[in-house]
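Certain chains of the assembly are absent from this excerpt, and the rest are unmoved.
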């Protein structure tokens, strides 16, 4: 009898060493969600650089891995992601990503045709409209702001703001932002065609002038000064973006530019993605709020696209002969460079000889600045 | 209802701020640009002639690295004996040109377009995609 008892207790002991008993139905459901994200990222190429780490983080979050995220207690150290996630909590990773983005971005097309800044500004209306909708269906103002920013189509900015205003919604917001950025080629064209005439879509734009190094350097410094003076809460994002761009355009710090474009952004992306994913536990993700956020995200993208196109049409009323093809207005949502490519494709559908790509890069990068400004504005309004 | 009004005020202010900031940058850009373009137009007149003197090369640059161009030209010269001229060298297929945001595309799209010509080779069995596994080819 004793022997059997020992056997039993041993098996019990073995069982308690495992974590099978800790599996919840939410976890199992989340594994399916993770599978869907993996499918979208790997086989449909939905922003795989972010969605693969996010999904893998979500897989870890939905296994009994409290040892990975627990805070230090007494002489026991914390889990691995307790430390790595500090880069999100303390708002360090998104600005570092922006450092790399700045080093990868050419603002030349924007400088050559600065009117397109207004298109990038107009697209931000999607953020505000979605804010209003989110507030109307019951989210708190801070939550609504974090949700609205999805319409800005800028991953790091969304993560930055969500972490500041509504950290409990970080995962669904990040997932929505990156998923919809990948869906831009599906979401935008119907709206663009609906709001433009055949004739407008055939507008050919004047070719862009070349922009010199000095002009690019002045632009980087000027944007830094103007944005930080007017919206100081955006300084971490805009400061790093323009630091990266200044390094790039200075042409004398090639080593540093490459480090920002590669080493830094790649390593931070792995950590950022998995840190976001690891917040995606079943309890947090499997609820009505997530569905609402996914729904609001689509709306945000749609409105942003429409506002960009409409703003281009409004501007054409005042532009004399130097018309803007309204198809580049949709690129104002950022989602660099996908939205600009969509403009190009739609333009060629109307007129195969029309090359809108470079023209669309203007509003496209303007949208990045615009969304950072909006984020700064929300922080200034709510976070102090 | 008060909350809604407050939200509307917030939105009104916010959208104004965004439009204002970007419009200010526009103005600054336009001003600075004015200064730069005045200079360029004068130069442009002087530079009109020499510019189109190497159209073949210029047309080729988006995709094909210049040192490959040199190598190709040398090979052609060696083979055909010097009386010929390379008029067009193109990188095949889904070339995107090196428009400036190519780097960023890579970051945000995650599939490599072509860092080298090698990527264009046909896949050779299972080992063919090892370059996408990060191993040096």
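General remarks:
Here the chain labels run A and B in written order, and each chain numbers its own residues starting at 1.
In the analysis below, a contact is a pair of C-beta atoms (placed from the backbone, for glycine too) under 8 Å apart; a residue touches a chain by one contact, two chains touch by 3 or more.
Quick caveat: nothing in here was measured; it's all calculated off a predicted structure.
The shown chains stand for their kinds once each; the full complex in the file has the makeup A x3, B x3.
As a convention for this text, only the chains that are shown with their structure count from here on.
The distance from the centre of chain A to the centre of chain B, each centre being the mean of the chain's C-alpha atoms, comes to 22 Å. Every residue of chain B that touches chain A in the complex is listed here, in rising order: 3-4, 6-8, 10-11, 13-15, 17-26, 28-30, 32-33, 36-37, 40, 99-101, 103-105, 107-111. For chain A in complex with chain B, the touching residues are 45, 47-49, 100-101, 104-106, 108-112, 114-115, 117-118, 120-122, 124-125, 128, 131-132, 135-136, 141, 144, 181, 209-212, 214-215, 218-219, 222-223, 226-227, 230-231, 261, 265, 336-338, 340, 357-358, 361, 366, 369-370, 373-374, 377-378, 381.
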